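Report on one structure; see the data block that follows.
The complex appears here minus one protein chain, its other protein chains still in place.
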Amino acid sequence: MQNVFPMRQILDTEGKIVEGQIPPELSDEKLKHLYRWMFRLRVYDALSIKLNRQGRLGFYAPLGGQEACQIGAAAALRKTDWIFPSYRDLGASMYHGWPIAGTYKWSRGQIDGMKIPEDVNLFPPQIIIAQQTIHAAGAGWKFRLKNEDHVALTFFGDGATSEGDFHEGLNFAAVMKAQTIFFNQNNGYAISVPLEQQTNSETIAQKAIAYGMKGIRIDGNDIFAVYQTVSEAAERARRGEGPTLIEAITYRLGPHSMSGDDPTRYRPQTEEEEWKEGKDPVKRFRLYLEAQGLWSQEWEAELEKEMKAEISAAINEVQRAPIGEVDELMEFVFEEMPADLKKQQEEVRSWKGAAE
Amino acid sequence: MQNVFPMRQILDTEGKIVEGQIPPELSDEKLKHLYRWMFRLRVYDALSIKLNRQGRLGFYAPLGGQEACQIGAAAALRKTDWIFPSYRDLGASMYHGWPIAGTYKWSRGQIDGMKIPEDVNLFPPQIIIAQQTIHAAGAGWKFRLKNEDHVALTFFGDGATSEGDFHEGLNFAAVMKAQTIFFNQNNGYAISVPLEQQTNSETIAQKAIAYGMKGIRIDGNDIFAVYQTVSEAAERARRGEGPTLIEAITYRLGPHSMSGDDPTRYRPQTEEEEWKEGKDPVKRFRLYLEAQGLWSQEWEAELEKEMKAEISAAINEVQRAPIGEVDELMEFVFEEMPADLKKQQEEVRSWKGAAE
Amino acid sequence: MAMMTMIQAINDAMRVEMERDENIIVLGEDVGVNGGVFRATDGLQKQFGKDRVFDTPLAESGIVGTAVAMAALGMRPIAEVQFGGFVYECMDQICTQAARLRFRTGGRFQVPMVIRTPYGGGAKTPEMHADSFEAYFMHTPGIKVVFPSTPYDAKGLLIAAIRDNDPVLFYENMPLYRSVRQEVPEEAYVVPIGKANVVKEGADVTVIAYGNMVRLSEQAIAQVEKERGVTVELIDLRTISPLDMDTIFDSVDKTGRVVVVHEAIRTGGVGAEIIARINEERILKLEAPCVRVTAPDTPYPPALVEDKWLPSKGRIVAGIKKVLDF
Partner (left out) sequence: MAMMTMIQAINDAMRVEMERDENIIVLGEDVGVNGGVFRATDGLQKQFGKDRVFDTPLAESGIVGTAVAMAALGMRPIAEVQFGGFVYECMDQICTQAARLRFRTGGRFQVPMVIRTPYGGGAKTPEMHADSFEAYFMHTPGIKVVFPSTPYDAKGLLIAAIRDNDPVLFYENMPLYRSVRQEVPEEAYVVPIGKANVVKEGADVTVIAYGNMVRLSEQAIAQVEKERGVTVELIDLRTISPLDMDTIFDSVDKTGRVVVVHEAIRTGGVGAEIIARINEERILKLEAPCVRVTAPDTPYPPALVEDKWLPSKGRIVAGIKKVLDF
């Protein structure tokens, strides 16, 4: 199946355009913009890990290594398009408009942590594996029904493809000609379980055949391949030609999450090195830009400073913000609070003294 | 995909062997045995529909038209193999050893209706679509673990392939190299929903690709194609070469079930005729046997008489058998009845007077 | 006004609402061309087209989940789960996604959708069709659970459910679909969700029921009233979640004696919660222990046994007498 679904690569690991390939037409401005965002994620990831270790953040699933997937895909969309992310897709979510401070509130578990600003077309990160694929199918179906030329894009991992809900989501989307892009970040592992034990299929892309859907396999660490492929899939979707399953091959450089995962228990050191040194998505794009005269050490240092300041402002803002009270949360169970819940709300208010 | 998965046919609609095909090596005895069973099902189906209309049976899902699938598949197995049927697969279930009377108890909803005799390797008919595919995966996995050369075969419909559980079952089976056969009776409809609205994939067989599993498409009204294909799949499974997805193209001649379904609401009369007249599995096998001198009008009349007598004995036996009492049923909730349930059991016994 | 069965009233509710609001769509297995296995959606696809009434693939999580997203994006989907026992197939989409989206997003999104599902014993259906699983959803904050017991209520409650901005699980009792006819207004009207209905006033005992158990309780009450010369108050909950405790408490204050009737099994059922709340707030008013008339704690039995397993008129009579004779 690897020959039916060859891995599309435009930018090779040395930062050179692969022979015969044409990079997407992007202005210098746009190229720098993409790099800037990938680099921002790199800084965000490193600092978030640090903040987590300091106990200043809560649940965090490192995204380092997957920057090309998240920025390439999000950048190929319009702001009017919708993204349905998983817990690991804070990068794409921030690119699409979720402020850093929002992601930190979510991570820490503060009130409003999942309240994404009204003008950002983003669902909250999904924890229950693969449920978001169904939501993206529903959204893409709605766009077709209402003749809206939006696209719904959802991110999910290689492990997610084993869930029944992945199957239902893709099947619905194909039948309904939903304007949906299923973006699979195949980072080779579902926590500790390698792809070979997850499925007996050689590729994820070939699973599209089960749905009579277009499937494509790309180098997920190649920003050009990601950007170009998502752009094409979005065009197809907008034209009413149906959904696409994109398998983007990538690697998470860090642990699964910061809640005690130790990758040395399940993956070889050499493999990590290979991806870190040889296939890094940020590095290869930097080499490309450098060759084009679009990158400099000073620019990057500036970017780093800027991002660090933003993060530090964000975490400080978030730590000063209220954590939230149970009685406030009760307002969000229903649009109007039923009588019995109102009664409980009063009871909850009375706890404030009793609790310890 | 129809060329990747061409429909295997050995016996054509006229009862002739397709050019270049070799029928399975079967003794005259065995050939007559197969026909006898297909014909028995035809009689069973007609009479069960009648009994249902008379109010003497309960839930019944007609199997007429699918006799070659059910007998061909079951006959290719050993008694030591296990079958995981759906509600429509009473034919295969009877072939495998479930007495007619048992199926009638089940249909009517009498006590022990699902108690299949201990020496029959059969799960009770599954009502919840596609759950049995997971059970068959589990059973086939167990056989591999325990070095048992049994096979687990499960029947399910075209509609069932949309359920998430179908996906989980097939994926597990492929990863675990389960000794399982997934036998899909593609009769073109899930109640009223035609296959084109069920899935955008051209065939069911191609869904095997998603699991790195062997998939094959056959004429499900051709007893030879069914028998031969299941035999081969069973051999592969026993040899540890993994599971197979078989798509058998067939048609149910009757309504979905006897609970008010009216096929004229959703399928063209002409289509029904075409399948009834042109593609009937019993007729075509009869023509073949007749040409071989293995069939006669008298023999068939005898078979019919025999089957009618068996059915009439079965329904009478079942109607005389006790319906069951709630307090008896309570014994089967747990191996040992917990104290609180015992107390309820006493209460239940006290209802016998009060209830009306 | 027209005489309607419950199934006609349900069909009518969807029709009048779909005429009003084109964001309302219907989706589910066999709801389109076939008009539903009970004909609840009969004629809707013809009237509103294939872009508003959908035969979906056979996948309940897909049905509910796509509806959740569409609802969050401004549609008002009416999803059908073909039989009540199949809710297990879409439990996460109901309980984690539909019921929680408003809460999870601090109110940014809402999920104005209805999940219709037939349930209820007595129709001799196969396994997993008749089960009463409402207690699961009463224990799930964020979703409302509604049980009409008459054609009139069915139309009004379904319209209320469609207009509600929160997800509503709408339970349709199969034996009630066609057994009763009633005058039902032809125009749209609302029976409010969250408000119980005092079907019949009485002074000595309060019987609390919902769905088909209301009808059965009426018969039982008539018998006991005749036999004992007492009067019995009958409350039709109409809504299981949220529970209208005010109506219940008012009645308990009068009668001091309570019988709860449901066809779900006893342990962990709706009756347990009602009794716990009465205990918490009205214990001093009680003249006798509250009595539960329910199915016993077993899986749903085979069809021919169901009538012995479900609450019967006789068992409700016995329950009322028990609470009277304490």
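In order of appearance the chains are A, B and C, and numbering begins at 1 in each one.
The rule we apply is simple: a residue touches a chain if its C-beta (ideal position, glycine included) is under 8 Å from a C-beta of that chain, and two chains touch if they have at least 3 such contacts.
Everything numeric in this text was worked out from a predicted model, so none of it was measured.
K.L.:
Which of the displayed chains are touched by the chain that has been omitted?
P.N.:
Taking every chain of the complex into account, the missing one touches A, B, C.
K.L.:
Determine which one of C:96, C:150 or C:217 touches the chain that has been left out.
P.N.:
Answering carefully, the residue with contact to the hidden chain is C:96.
K.L.:
With the full complex in mind, choose from A:110, A:171 or A:244 the residue touching the hidden chain.
P.N.:
Considering all chains, including the one not shown, the answer is A:110.
K.L.:
Check the options C:286, C:304 or C:324 and report the residue that touches the missing chain.
P.N.:
C:286
K.L.:
Which listed residue (B:124, B:243 or B:281) would be found touching the missing chain in the intact complex?
P.N.:
Checking the options B:124, B:243 or B:281, the one contacting the hidden chain is B:124.
K.L.:
Just the residue numbers, please: which parts of chain B touch the chain that's not shown?
P.N.:
Given the touch definition above, chain B has residues 82, 84, 111-116, 118, 123-124, 128, 131, 134-139, 141-142, 145, 152, 164-165, 167-169, 171-172, 175-176, 329, 331-335, 338-341 touching the missing chain.
K.L.:
At which residues does chain A meet the chain that is not included here?
P.N.:
The list for chain A reads 58-59, 87, 108-111, 113-114, 127-129, 159-160, 162-165, 190-193, 197-199, 259-261, 265-266, 323-326, 329-330, 332-333, 340-341, 344-345, 347-348, 351, 353-356.
K.L.:
Spell out, residue by residue, where the missing chain touches chain C.
P.N.:
Contacting residues on chain C, toward the hidden partner: 85, 88-89, 91-92, 95-96, 99-100, 103-104, 127-128, 135-136, 138-139, 141-142, 241, 243, 264-265, 267-273, 275-276, 278-281, 283, 286, 288-292, 297-299.
FYI, only the chains that are shown with their structure count from here on.
K.L.:
Quick one: point me to the chain whose Cα centre is farthest from that of chain B.
P.N.:
Between chain B and the rest, the longest centre separation is with A.
K.L.:
I'd like the Å distance between the centres of chain A and chain C, where a centre is the mean of that chain's Cα atoms.
P.N.:
Each chain's C-alpha centroid was found; their separation is 40 Å.
K.L.:
Spell out, as numbers or ranges, the residues of chain A touching 2 or more other chains.
P.N.:
Touching at least two other chains: 164-165, 167-168, 171, 175.
K.L.:
Which residues belonging to chain C are in contact with no fewer than two other chains?
P.N.:
56-57, 59, 61-62 - these are the residues of chain C that touch more than one other chain.
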